[in-house]
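One protein chain is absent from this view; the other protein chains keep their places.
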Amino acid sequence: MSQQLLSSSTSDGNSIDIAAQDDEVTEAAPINTESNTIAYAPKGRLPGDLAMWFFILAELTAFALLFSIYAVVRAKNPEMFAEGQAGLDIRAGLANTLALLSSSFFVACAVASVEAGRKGRACIELIAAISMGAFYVVVKLTEYSHSISLGYDITTNAFYQFYYLLTAFHFLHVVLGMLILIYITLRVHKGAYSDGNIQGMESGACYWHMVDLLWLVLFPLVYVLH
Amino acid sequence: MSETFTKTMARNIFFGGSLFFILVLLGLTFHTTKALPERDNRQNLTDQVAQGKLLWEENNCLGCHTLMGEGAYFAPELANVYDRFGKNTAAIKAFIKSRPANGIPGRRSMPQFNFSDEELDALAEFLKYVSEINDADWPPNIQG
Amino acid sequence: MKFQSQSVAMPYFIAAIGLFVGQILFGLIMGLQYVMGDFLFPEIPFNVARMVHTNLLIVWVLFGFMGASYYLIPEESQTELFSPKLAIAMFWIFLVAGALTIVGYLAVPYATLAELTGNKLLPTMGREFLEQPTITKIGIVIVALAFIFNVGMTVLKGRKTAISMVLMIGLVGLAVLFLFSFYNPHNIVLDKMFWWWVVHLWVEGVWELILGAILAFVLIKITGVDREVIEKWLYMIVAMALITGILGMGHHYFWIGTPEYWQLIGSVFSALEPIPFFMMTLFAFNMINQRRREHPNKAAALWAMGCGVMAFLGAGVWGFLHTLSPVNYYTHGSQVTAAHGHMAFYGAYAMVVMCMISYSMPLMRGRIANSRQAQVVEMWGFWLMTVSMVFITLFLTGAGILQVWLQRFSDAPQSFMAVQDQIAIFYWLRELAGVFFLIGLGVYIWSFFVEGEEVTVDNTAAPAAA
Partner (left out) sequence: MPTYRLSTILWLVMLALTCIAAYFAEQPQLSLTLIGVVLFITVIKAAMIVDYFMCLRDAPLFWRGLLMAYVPLVSLIITATYAIDFS
């Protein structure tokens, strides 16, 4: 891991060469140099934990491959996909998109609240986000049971194979994301996160935003464009 | 630019990610076993075919041949040998029966297994059963 | 060598290299049989030579993993091995069982071996890599359980580090997954499906954990980089290995009768499988570049870097070559598969065992590193083996591409044997490269016996790594 220079924002000539030592330097901790104390989280900080970002990149690559293959196979047999898409309920897709967007918003607010030290408010926002996620899960499951009851299974045809695989794989990421959010809510409730130590929460939040980002692409791809 | 990269987060991703994908694999495997009956030609899986499979294994045919593309690459693919031999089990049996004991000089040679007729029937039925499995019409052509 | 009981690893490594030589000899026999069809027929038909070749490979790599664990775990847990006597007992049982099985393959026709060993009671024989008689498989399970019990107790009573945790998960995974080899249903599709749970989830799942743990241990010792950094990397690598490898198994479910959605899942996830191997190469080179000490054992560093690169080339690049279902439709069961198999197995698993041997053998012989001359000979062995493996893979890839072109892709496909005759030139070249590989192996073994002024004082300028 190339240890980046941690140059202080008010570098007065001699840039302080603090190669981030092996155990992570909590950036937010004030860095006392002879000249002055540097503000809390210097600009240019990647929120959350780099390990989570590796995981996010891997998931994004996997989904990018899935989206591209879906698009190519759709282009190969447009009428089958058009007919399949007609069978989808656009209102459910829209509701899910609004739900995930809102829950992403609430998670972002929760992180801000924790940074502002307002624990109670953060818990409420997180609970709102989780309930939005639960709403998504319920809507998605009803959609699945509806199309399964119509007899469309994953092995019916190419469209339903892609539809089920893509949306179910994303669905499982929503469920995993909700487990992470629940874990974060408990820790926020216990006061584990403070302004100085928020990496854990930011990682969970960034994962949830990624899940929302993926649905942002999935919604037009599967529901809208035909 | 600096970033935190904690071991605990990496460990959590290892455990969380692996468990997640193990569950997905279990789910998909469960669905596959449910979807197999219409694909794996189990209606023709008679005792004779099972006997043929046992003979196939106990004589290590997979040590030279491939079956559905898996095995050794020394001898031809046998998942579609039934079709290649004109859908005729007698031709398969005759071929196996007629292998010279000490091989064809200079050529890759199949050993003479001295099968009884009943064993030859079982093997031929097994190869017929395998050829009728819906394997996404692999191999690409009759040559296998 | 900090703990006396670590020397238990020595017999395991010696047996591993011995079986390795046997594997290469039978590889050469098979290579010749590819071009001279009736070579050693009917005494040693091709299928028998192949069984011996593949089974010796798996057994010597398992010996290597066990030896590496017996060396690594006590040092990681900072305590003596739970029971060195049990380790030695298991060594002899495993060696004898293995030798008997190989003699069984060679001495009697396979069907008779099945008869003698009562295969009918629980038929598990006759499947690729799992040709061992059922009683040998039961013996393997016993040896594996005793081994895991032995190292497990050592870890429990000692320090728990990320490296020993990842290694233990890998070893327990290995043992548990082997149990699937006892499941042999009449239904060929189910049989193949769960056969892959042994083979794929080994070499593209838990074995990558063992590979990562051993590589991390060697890198800590020879570079002196802090444990914290190395263990972070290790967790990321093994996380990516399992995340991509588990569903990556789908690339074996394309054409065996399983539903066609596996073609999508298998292609996408196995396309991501090179990522952990690429990270492993970055990991090895990064740690060695940032080394805090000049460890006199240069050969071990070379093996570590070589293992990263060759694993990425063989398993990553050559794997990706034929993992996408539209490509695999044509290359499935052709020489392209054999080419990938050779370089992947050598690059990932053979090299990591030799890397561990290269690091730990001098220490077990009472020196910090071998003499300069011995290391030079060892490096010659490394380069001869690695380069000839690259050539074996290139020649087999050439054979595979031509085979796919003539037998599958062209609109007038030719028969299997007709194509085999036309690609015989590649088999001759592959056999030649195989001979050079054997020479390289000989040079490698000779390096253990080269006299010279060994390094016995540890020149660690920086404090010795934890």
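A, B and C label the chains in the order they appear, each numbered from 1.
As a convention for this text, a residue touches a chain if its C-beta (ideal position, glycine included) is under 8 Å from a C-beta of that chain, and two chains touch if they have at least 3 such contacts.
What you see is a predicted model; the values in this text were computed from it and never measured.
Chemist: For the full complex, which residue in A:D49, A:E143 or A:D212 touches the chain that was left out?
Modeler: Considering all chains, including the one not shown, the answer is A:D212.
Chemist: Consider the whole complex, including the chain that is not shown, and state which of A:A112, A:L141 or A:L186 touches that chain.
Modeler: Residue touching the chain left out of view: A:A112.
Chemist: If you put the missing chain back, which residues of chain A would it touch?
Modeler: Residues 43-47, 53, 57, 60, 64, 67-68, 71-72, 74-78, 90, 93-94, 97-98, 101-102, 104-105, 107-109, 111-112, 115, 202, 205-206, 209, 212-213, 216-217, 219-221, 223-226 of chain A touch the chain that is not shown.
The rule we apply is simple: only the chains that are shown with their structure count from here on.
Chemist: If each chain is a dot and touching chains are joined, what shape do you get: line, ring, star, complete or other?
Modeler: complete
Chemist: Between A-C and B-C, which chain pair shares more contacting C-beta pairs?
Modeler: Spelling it out, more C-beta pairs touch across B-C than across the other pair.
Chemist: For chain A versus chain B, what separation do you get between their C-alpha means, in angstrom?
Modeler: It comes to 42 Å between the two C-alpha centres.
Chemist: I'd like the Å distance between the centres of chain B and chain C, where a centre is the mean of that chain's Cα atoms.
Modeler: 24
Chemist: Please list all residues of chain A that touch 2 or more other chains.
Modeler: 1, 51, 54-55, 154-155, in rising order.
Chemist: Counting only residues that touch at least two other chains, what does the list for chain B look like?
Modeler: As it turns out, chain B has residues touching two or more other chains at 5-6, 10, 13, 17, 20, 24, 31, 35.
Chemist: Give every residue of chain B touching chain A within the complex, in rising order.
Modeler: 1-6, 9-10, 12-13, 16-17, 20, 23-24, 31, 35
Chemist: Per the contact definition, I'd like the list of chain C residues that touch chain B in the complex.
Modeler: Residue positions touching the partner: 30, 33-34, 36-38, 41-42, 45-48, 50-51, 109-111, 114, 119-120, 123, 125-128, 131, 162, 184, 186-190, 192-193, 228, 231-232, 235-236, 238-239, 242-243, 246-247, 249, 253-260, 262-263, 265, 329-330, 332-335, 337-338, 407-409, 413-417, 420.
Chemist: Tell me, which parts of chain A touch chain C in their complex?
Modeler: For this pair, the touching residues of chain A are 1-2, 22-23, 51, 54-55, 58, 61-62, 65-66, 69, 154-155, 161-162, 164-165.
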